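All protein chains but one are shown in place.
Chain lettering (A, B and C) follows the sequence in which the chains are written, and residue indices restart at 1 in each chain.
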Amino acid sequence: MSVIQCENIEKKFRKKKALQNITFQIEDEKITGLVGRNGTGKTTLLRILAGFTKQTSGTVTVFDKTPFNNLFVSANSILINDQMQFPGSFNLQDILNYATEFYGKWDAELAARLLQYFRLNPQSYHSDLSKGMKNTFNFIFGLATRCDVTLFDEPINGMDEAVRKDVYRALLKDYLAYPRTIIISSHFLDEMEHLLEDILLLDEGKVALHKSLDELREYAVGLLGPTEAIKRWTAGLEVLHEKQVVSNQMYTVLKAQDCTFNEQQLLQEGIAFMPVSANDLCLYLTNSRTGDIDDVFNE
Amino acid sequence: MTNFGILSILFLLLIIFIVVLFIKSMSKHMRLNQRPLKIFIAFYTTVLIIAPIIYLVLPKTEVTILTDKMQKKLSLENQMLYNALFENKTAEFDEKFLVNEWSREIKEKEIFLKMMNPEEGSQVGIIVQQSDALSNQITGKLYRKNYFVEEIHLRNFDSVNINIVDTLNEPIITWEDATTLVVKNPPNKKLSFVSVSDATDIIAFNNEDSRKNESTVVKIKEWEYAGPYYLLITVPKNIKVWSDEGLRIYK
Amino acid sequence: MSLTNKTFAETLQVQVKFKLHAYLGMIVYLIMVQIVGILMSLMGPTGMSSVSSFIDINAEMYTPTVLIFLSNLWAFYVGLLMTRHDQRADIMPFVSTRIMSSIGDVVVLVALAVYAGITAMLSNYVVRIVILLKSNKHMLSDENMFSAPEVFIENLVAFIFFILCFAAVGYFLGMIAQKSKKVLFIIVAVFFSMLFTSFGQEILLGTIKIAQFGLFSFMGVMIILSASCFIVATFLAGNLEVKG
């Protein structure tokens, strides 16, 4: 059963299109990573799913309901981001107390224990916390709501590495105990890709790719070898990424389905097969095809 | 009315602006926590709830507001006193109106009456009476009649009249030398009245009675004879009485 | 998947509680404004004096006018403040819809108006106590909630609606401002131009006259004004996105 369904969503801010032609479905109880470069509309998409913003056109349903202005969706979903704010006169404990009243499945004990573990004083104030601590608190808040759709927008910004590790672990453990639909957008894909089941890749306001992580890992192959040989083999094929390593060696990334050539022959020509990590692949898929930062300096 | 209305609305908007700025600057400096907030609010609210009870039990000096009937009666008394003064029948009024009494032996055959600050208008009416006695004894009696403040208009209230006789200062009567009697107006007296109400004129509903507030004045009733005091001086026939203002002398 | 399904009323109840707590700071501002009002009442009572040759008569009048006036300004400000983005965002981590949040705001404003009205009326008694303690003045007329409860209640009810109306106007203007600064400018400009044209003045004065017919017509005018402000604002809020 798909919990989230988006069909042809478009979102315009004045004249600029933030999202266009977004169509995807997310099934129940999956952890999906929402990836993409800065400004590709990840935040906008999450805000639409949470009902904070209304799409310009297209249909969005969460639990078969339109999320904008829907109480049921609001009660069963949560968006965690670093713009989250709470009334200035509430300390962390006050916030948690109200969460108990608002959220039917709120786990007060979990929240209290996590707060203690991450050394957050319940008597302190949200606005007094550092960026990392604020995000840690927001994360705890999001986890403890146990909402069936939990959306994290860059949840780990500002956290140090130890905290990040703990946060990933906490997320996984709670997910195992209470499976739910989770979408995480993050820049740290390689840090958390083991948590993910699916990847939703956005590029310039469009869905570039929506696959399971395992498929993604097998989606592309990298070839490293003499430029001339590689050029010959890859002629006519779709190249996802290419880069001149040294003057006569180059690295090319191809779709795995296109690589029907004889491995033996390639090896004989000195071309090596290399797997492509999910993180790199996402970068390749969203980079402008006209080269990378090195080319700027090569001019 | 309309111009005034516009001005008052503009003034109101100006004050709104100032108050908003004030609160804004205040909110930047304040850190408001739940607990102290609640305690503060509870304290303030309690004080306010207790305030009316405290107000109720506090001692107050209330004034008697005269009804028309009372005022008529008091005026009648004044009239009777006035008549009595000229007929030498004051004895029955002594108890109520007599405030001071004195007598003095003089050697000379004449006395002078002198009014101080007559330009302010004398608050004391002087009545000189000759007696048949052949002594050198002069007696003086100071009477104070009922005296009203009339027509105190306060906003939504009807005008009210009050007998303020008890609160006035007495005139000063002294002998300058052996034969000169000086009568000085009573020292200035300040009277403060307060009225309190739960009603305001912002929401003064179209109630005819409460709309008499066009002119807010306090008037002190002018009597046919100026001032609230009479000084009755009784002199033996053999003594002559003189005054710069001139005198009528009654037998 | 087991989904929580709370009713609108249940959630609204929690939300009102939440907002009341979140706006405790506003009550403190109200208290401060009222303390200023008490001081202003004590400094400049409405009164007059008359001087005769030997008696100076001074008569003073103490009413809650200043307090009501200041409470109204406060209410206007709170209404305005509630529509600000950061105030509306406070509820977003919790369960809400925009319309519910707006309805919650209205309920909270009504509660605050009731509190403000009662405290403004009671503040006048603090003024009275101070006057009595300061000097023993002659009480010309002592109209209080025990001697004239009908006056107290009539004015209290009227004030609550009066304050609520200010809050509603603030809320309405604030919501317009969130939606479009241009429209706000137009509305304010129309209001001011009404002040300077005879037709506009007639409308305004007519409204004031109707309101002055008595408690019920006053309440009627206030309710119509407040309700229309709130309804339009809620409608606007329903379509308003939370900017981020």
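Observations on the model:
Keep in mind that, in the parts below, a residue touches a chain if its C-beta (ideal position, glycine included) is under 8 Å from a C-beta of that chain, and two chains touch if they have at least 3 such contacts.
Going forward, contacts and distances are computed from a predicted model.
A chain of this complex does not appear here, and its UniProt-recorded name among "Acyl-CoA dehydrogenase/oxidase C-terminal domain-containing protein", "GntR family transcriptional regulator", "Cation:proton antiporter" or "Glutamate mutase epsilon subunit" is "GntR family transcriptional regulator". One chain is not displayed; in the complete assembly it touches the shown chains A.
For the chain missing from the display, the contacting residue among A:187, A:217 or A:243 is A:217, taking the whole complex into account.
One of A:6, A:31 or A:229 touches the chain omitted from the figure, and that residue is A:31. One of A:173, A:231 or A:255 touches the chain omitted from the figure, and that residue is A:173.
Within chain A, the residues in touch with the undisplayed chain are 30-31, 168-169, 172-173, 176, 179, 190, 193-197, 212-214, 217-218, 267-268, 275-280.
What we mean here is this: only the chains that are shown with their structure count from here on.
Chain A and chain C have CA centres that are 47 Å apart. Between chain A and chain B, the centres computed from C-alpha atoms are 86 Å apart. Residues of chain A in contact with at least two other chains: 88-90, 94. Residue positions of chain C with contacts to 2 or more other chains are 21, 24-25. By the touch criterion stated above, chain C contacts chain A in their complex at residues 1-6, 8, 11, 14-15, 17-18, 21-22, 24-25, 86, 89-90, 92-100, 238-239, 241-242, 244. Remark: chain C residues 21, 24-25, 27-29, 31-33, 46-50, 52-65, 68-70, 73-74, 76-77, 80, 118-119, 121-126, 128-129, 131-133, 135-146, 148, 151-152, 154-156, 158-159, 162, 195-196, 198, 201, 204-205, 212-215, 218 touch chain B in the complex. On chain A, the positions that touch chain C within their shared complex are 3, 28-29, 43, 47, 51-54, 63, 69-72, 74-76, 78-79, 81, 83-90, 94-95, 98-99, 101-105, 141, 148, 180.
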